[in-house]
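One structure follows; several queries about it will come next.
Yeah, one chain of the complex is gone here, protein chain that is, but the others are all in their spots.
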Amino acid sequence: MKDQLARLNARLDAIGKRLDEKELRIPVDLVTGVLFALFALVIFQVMPDQVVVSEKDVVNGRAFPTLLMALMLLCCVMLIGKELYKLATRQPLAWKTINLLVEVKALIILLILAGTYFLSRLTGLFVVGGVFCCLGFLLYFRCRKPSYYVITVALAVGIWAAFRFVLGVNF
Amino acid sequence: MLQHIVPASGLLFTLENILWINIGVFIGSVFAAIPGLSVILCVILFLPVTYSMTAIPGMMFLLGIYCAGGYGGSVSAILINTPGTPHAAATMLDGHPLSEQGRTKAALKIALYASTFGGIFSALMLLFLGPQVAKVAAQLGTAEYFMVCVFGLTIIAGVSGKSMIKGLISACLGLLISCVGSDPMTSYDRFTFGIPRLYLGLDLAICLIGLFALVEILAKAEKKPGSLNLDARKIKDDGVITKDEYKRLVRPTIISSIIGVMVGIIPGTGASEASWFSYNTAKNMSKHREEFGHGSVEGIAAAESANNAVTGATLIPLLTLGIPGDGTVAIMLSALMINGLNPGLSLFTTQGDIMYAIMLGLILVNLFMLLQGKFLTSLFAKVVSIPQEILTPIIVIFCFAGAFSVNENYFDVGVALIFGILAWVLRKLELPPVPILLGLVLGSMTETNFRRALLISNGSPGIFFSSAYCIIFLILIIAAVGTIVRGKVLERRAAAKKED
Partner (left out) sequence: MKKRVLSLGLVLALLTAALAGCAGKQNASWKVTCPWAPSGVAAMVSQQAATKSTSYSDTITLVAEAIKGDAATVNTWVADTKANDTQLVFVGEGLLSITSILDPDKLQFGYEDFVFVENLYSSIFVLSADAKLNISSIADLEEYVKQGDEISVAVNGAVGSEAFLAASLFGAMGAGSQLKLTPYQSAAEAAQAVARGETQFAVSHQSQILETYQQGGVTVVCAFDEKAIENGPFAGVEGVGSKGYPYFRNRCFIMARAGTDEKKVAELKELYGKILADKEVADWLHDTMLLEVDTMSVADVEAHIDNVKSIVNQYKDIVAG
């Protein structure tokens, strides 16, 4: 068992090392500008469907979101313009390095969180999700101390019981 | 007033009241320290307990929760970079960096002392100036509220980090998110995309869990296995606050307490707004501006004294005019009404002793908060040394349980999760999350008052310049913008000098 675990860890380490070496560089301000400009345009597009207005309104329900999206668009244009100017004058752009290992690890954490959520929701028992969450994170951290498993699961059950029976939260 | 003080003291200083104050303070501190469990939720949960009590112990218990909740939110903000309550978000900006410098106890102590000062200051304001101040606050109308919101939005500049443009994009996003739900002026749904639960809007506490707590959990991915846990040997956390630091705390604490009281007496505004206004003011007035965001003791003191100064101030319109200053106080109103007390100035004549006992009790609550806080600080400080393997899932469980508790619905847990993912993407794009929070806090209030003011004036913008209060706020806004521009110019000059 121990050998198998050690082998598994070694394999994971090897994969991790490979991923750690892979990096992606993005022109962060340019990407932000383009992404949020598109977002603002999408909001403009869905506004008529999503915000019903009445002719009686002095200032209707679309005014404020329209103002916000116009401001967002303006900011995006400034951000993009700034970066394009830098590009034209051969100044260095703002770059952001994305490490693949970090993103994969974040994805695993996200899966643990999503698993916790779906298990709680589907079973209707929060404690089931809670126990899954504990085990998920302990495995993620490659924890080998049995006491940690016991303490964490006990705490999860305790928290659930406190919410359920002391505070009367029905889950 | 003096004729009421002696009998009021007699009513207040009973073993029962002191016991309930302490129970309330303890519950409030612990509850608010847990992300997602807001003070208002705590008051709602424990309100039924007070229905079998008489007015004074009932109010003492709830005030204990309310005041200690003001301080408790800072605990998780300092320890795990996640504000326990929305109003502790400003504390997080400097509290957590100070904790990371190995000064967790000092950060917690500063938060406690500042909170106590703010709380007692506002209790004294309530006691001595309550009715007079309330009458002035009652004159503030829709247009004035809008101007307060605009003033609040100037804070975006201070919390935008390196790029003001990116801060504005974040703020627009936050303000847009605040539009989701039933339009307050027409009741029509907006941006609900056919999801029935969305017409209630998105609860601030739930968004906060995603934006600050869950993203911190995802950020564990950025840490190397060896750097996950703090090395206890490297930390020498004696909790000492130096004399020089104490001196630096005086000014922001006093000014922020005044700001907290001023914000608190305006019904509809609350501790979140107060803490941001104060944080921004303290930053602008500080000789050590560069320390803000990196563990400034002044930053912690400003945010904490302000959000606790709100506690007494929100009671001013409640006790004198019967108007609850914020949501939590509105719930406390029912504790009074269930005992046959309909708050208002007339009650000062008919039940003066009880009213003064409640007001004196607020001072007592803050003193017990200090005493309990001193004891709990060492205990709370130990959280940072809990192994991450244990702490991480426990934080998640608390966050999810807290999010569920708000409306007893898994939908909200899903929303928190989505906000966590959103915050992760924003982190990658180097967009600051704090302006989103500001947008969420001020969004609905800004829009509603803007539209209502124009409705009242039949579309004439002149309403925003129609009263002396509006002009005062306008001057404040111009001053704030001026300070921002001046700060940016100075920053550029300093950067240019460095390059030379």
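As written, the chains take the letters A and B, and residue 1 is the first residue of each chain.
Everything that follows uses one rule, which is that a residue touches a chain if its C-beta (ideal position, glycine included) is under 8 Å from a C-beta of that chain, and two chains touch if they have at least 3 such contacts.
This one's a predicted model, so the numbers in the text were calculated from it and none came from an experiment.
Undergrad: Going by the stated contact criterion, tell me the shown chains that border the hidden chain.
TA: A, B
Undergrad: Among B:Gly102, B:Pro184 or B:Gly487, which residue is in touch with the absent chain?
TA: For the chain that is not drawn, the touching residue is B:Pro184.
Undergrad: May I ask which residue of B:Gly161, B:Gly322 or B:Gly352 touches the chain that does not appear here?
TA: Considering the complete complex, B:Gly322 is the one touching the chain left out.
Undergrad: Which residue, B:Phe13, B:Tyr51, B:Tyr246 or B:Phe465, contacts the hidden chain when the whole complex is considered?
TA: B:Tyr51
Undergrad: For the chain left off this view, which of B:Ser38, B:Ser99, B:Thr142 or B:Thr483 is in contact with it?
TA: B:Thr142
Undergrad: Just the residue numbers, please: which parts of subunit B touch the chain that's not shown?
TA: Touch with the absent chain occurs at residues 44, 47-48, 51-52, 138-139, 141-142, 183-189, 196-197, 199-200, 267-268, 321-324, 330-331, 333-334, 337-338, 340-346, 407-409, 448, 452, 455-456, 458.
Undergrad: List every residue of subunit A that touches the chain not included in the displayed model.
TA: 54-57, 125, 127, 146, 149-150, 153-154, 157, 161, 164-165
FYI, only the chains that are shown with their structure count from here on.
Undergrad: So how far apart, in whole Å, are subunit A and subunit B when each is placed at the average of its C-alpha atoms?
TA: Computed from C-alpha means, the inter-chain centre distance equals 25 Å.
Undergrad: Note which residues of subunit B are touching subunit A in the complex, please.
TA: The touching residues are 45, 163, 165-166, 168-169, 172-173, 175-176, 179, 183, 185-186, 188-193, 214, 217-222, 225, 228, 387-390, 392-394, 396-398, 400-401, 404-405, 408, 410, 413-414, 417, 420-421, 424, 428-431, 446-447, 450-451, 454-455, 458-459.
Undergrad: Within their complex, state which residues of subunit A touch subunit B.
TA: Touching subunit B from subunit A are residues 28-29, 31-32, 35-36, 43, 46, 50-54, 57-61, 63-65, 68-69, 71-72, 75-76, 78-79, 82, 94, 96, 98, 102-106, 108-110, 113-114, 116-117, 120-121, 126, 129-130, 133-134, 136-138, 141-143, 145, 148, 151-152, 155-156, 159-160, 163, 167-171.
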